[in-house]
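For this depiction, one protein chain was excluded, whereas all remaining protein chains were kept in their positions.
Which chain is which? They are A and B, in the order written, and residues in each are numbered from 1.
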Amino acid sequence: MSLRARIHSPQDVAAGLLFVAIGIATVVAALDYPMGTVRRFGPGYFPVLLGVLLALLGAAVAIKGIAVRIEDAEPIGPWALRPLILIAAAVIAFALLVRPLGLTVATVALVVISSLAGGRFSLKRVIALSVALVALSAAIFIFTLGLPFNLWPALWN
Amino acid sequence: MELIGNLALGFGVALSPMTLLYCLIGVTAGTLIGVLPGIGPIATVGMLLPITFHLPPVQAIIMLAGIYYGAMYGGSTTAILLKLPGTAASAVACIEGYPMAQQGRAGPALVMTTLASFFGACVAIIIVGAFAPPLAQFALEFGSPEFFSLMLVGLIAAAVLAHGSLLKGLAMAVLGLILGMVGQDVSTGFPRFTFGLGELYEGVKFVIVVVGLFGLAEIVHNIGLGDKREIYAKKVPLRELIPLRRDLRVSFWPMVRGTGIGAVIGILPGAGPAISAFASYAVEKRIAKDPSEFGKGSMAGLVAPEAANNSTAQTAFIPTLTLGVPGDATTAIILGAMLIHGIVPGPKIVTEAPELFWGLIASFWIGNLMLLVLNLPFIGLWVRLLSIPYQILFPSILLFVCIGVFSLNNEPADVIMAAAFGIIGYVFLKLGCEAAPLLLGLILGPMVEENLRRSLQLSRGDPMIFLTRPISLTFLIAGVFLILLVVVPALRKPRKDPTIAAGSKES
Partner (left out) sequence: MTNRSNWAMLAAAAVAGWLAAGSASAYPTKPITLIVPFPPGGSTDIVGRIIAEGLSKELGQSVVVDNRGGAGGTVGTTAVAKAAPDGYTLGIGSTSSHAVGPATLPKVAYNAVKDFAPISLVGETPYVLAVSPKVTAKTVAELIALAKSKPGQLNYGSAGAGSTTHLAGAMFAAAAGLKMEHIAYKGNGPATKALMSGEVELLMGSMPAVLSQIKGGTIRALAVGTVKRSPALPDVPTMREAGVAGYEASLWLGLVAPAGVPQAVVTRLNQAVHKVVSDPEVAKRLQATGTEPRINTPAEFAKQVQDDLAKYTKIAKDIGAGGS
């Protein structure tokens, strides 16, 4: 508890630790790559260097967050976890569905899942929006720009 | 005198009705695809290429070129309104444009970017017309050591990009550099951080990162805000679309500087409009009287990069036309189109195909005028986007993002990667880490590494190569100067450094 009281910027501490973790992970992954010589740097040279640099910068950020007093430092604030997960899920659903099942199914999945992310869920609005977006995107991307999308599942051809 | 005669020839070609029509088609398509995130000029020019087989060469090239520079206009629209850059070059427009939109000044922001685009392009066209051959010679002087030194200065400038904590900005830039290492190493072909995925061999695509870090993260953030978002989404009356006289006044010199930076970078093959936009943003921030304004809707920080990327899009035709070396992927396709039509770009193009060269120059002007006329009336309409209920707006944005990213390579893995960057972007947003330095690191990192390693290979390991070449030496001195500018005041009065103090308020 006493440590917590001394943290002036939880944002900086968390960010700093994140940078340290990414830096270390980079170095670990890159240690397997050839380092090369001074005349011919290998592919591993820069990643290791940068990983170390990132870890050091991260440590500095974290230490500053603990030690340096900043007036009205911002708290991290509440995380919008539900929107975060659902928006990511909607995008991933589109990615997985668009090739096997076509643009229509993928669009509907995206609209339904993302609409669950925030505000009131209205079935009527979701249906209307899905229809409008399928029509609009088919008109722009398939018929005007000629992108190679299937509108319907491949089996229907 | 000769220039006037040449321009008369050019306008004679460009003003024929059919040529005008193809120019209009090109710039309209360019604006449209510029607005749509993900779908960039590269794919569009590529897909329209077969159509041009059946057109006369001059009209074909004029249309394809129109798509290229037209996209520069459209790109900033969604960046300002939705924090969703339409093209890589307009990522910078998010930094100042989006806060302006939040303050209800989306109209002036859009009007001013359109004017800045027009200004930058028009000045750059004069440069192309008047000085193309000597400038091409300059591009040839610019070898690997020069590129390294220039990019290094750019990286140092990344430090000043951050408007919050300097340390965090540096860390984000380094993270961008690391991301830039993903893929096959240019010097050896060794795959790094690819985890065995073929999709990653050619690196992380810039557009995917931008769309995720900016666009998707912002959507999550907005939904998290709930009703608070509605404050700035209310209807904007028409007269608030018009920029104030003050906006015009503070924009003039930044536009001039942006145009100059953009013009120089366009001449260098391989640099591209995204770099020129970032560079001119960094310059504006560095020389601003009140840098704390940056990140909160600074007009100078918005218009300078916009003028710069349009200027680059025009001067990029200098190496393409006179050296036959494309400045970027889009001009590479346009070069291919010329070859198909039997036009051989190179030093002799100005004398051997004057009607093409000067016709193209004249069409640039006409095309930009069309873009101005096309874009200004639509601004009122674009601003209405903000008054659409978010419940309808955000699923629509998501869909356009998904389609755009997918169409980069018809690759579902790219879309999934965008989602991943969306999550990462949201985490950074919550932790008060800005994405802009990361993006600059991502663009510059691979070029810095590639050119450094190549230079040392060329000099057989002797680092003096960077100091014995005058252009390279000049850049390195400028870099040292920049570091002193940042470090010296910080050493003198560490507590009162404005960049650190600002860090506490920004998130």
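Observations, loosely collected:
The rule is short, and it goes like this: a contact is a pair of C-beta atoms (placed from the backbone, for glycine too) under 8 Å apart; a residue touches a chain by one contact, two chains touch by 3 or more.
Every value quoted in this text rests on a predicted model; they were computed, and no experiment measured them.
Taking every chain of the complex into account, the absent chain touches A, B. Looking at B:Leu15, B:Ile340 or B:Leu376, the residue that reaches the missing chain in the full complex is B:Ile340. Set against the missing chain, the residues B:Ser16, B:Gln102 or B:Thr188 yield one that touches it, B:Thr188.
Residues of chain A that touch the chain left out of the display are 96, 99-100, 148, 153-155, 157.
What chain B contributes to its contact with the hidden chain is residues 42-43, 45-47, 49-50, 53, 139-141, 143-144, 184-191, 196-199, 201-202, 269-270, 319, 323-326, 329-330, 332-333, 336, 339-342, 344-348, 409-413, 446, 450, 454, 457-458, 460.
In this section, only the chains that are shown with their structure count from here on.
Centroid to centroid, with C-alpha atoms defining each point, chain A and chain B lie 22 Å apart. Considering their complex, residues 33, 36, 39, 44, 47, 165, 167-168, 170-171, 174-175, 177-178, 181, 185, 187-188, 190, 192-193, 216, 219-221, 223-224, 226, 390-392, 394-396, 398-403, 406-407, 410, 412-416, 418-420, 422-423, 426-428, 430-433, 449, 452-453, 456-457, 460-461, 503-505, 507 of chain B touch chain A. On chain A, the positions that touch chain B within their shared complex are 9, 11-12, 14-16, 18-19, 22, 26, 29-30, 33-34, 37-43, 46-47, 50-51, 53-54, 57-58, 60-61, 64, 70-74, 76-80, 83-84, 87-88, 90-92, 94-96, 98-99, 103, 106-107, 110-111, 114-115, 117-120, 122, 125, 129, 133, 137, 140-141, 145-149.
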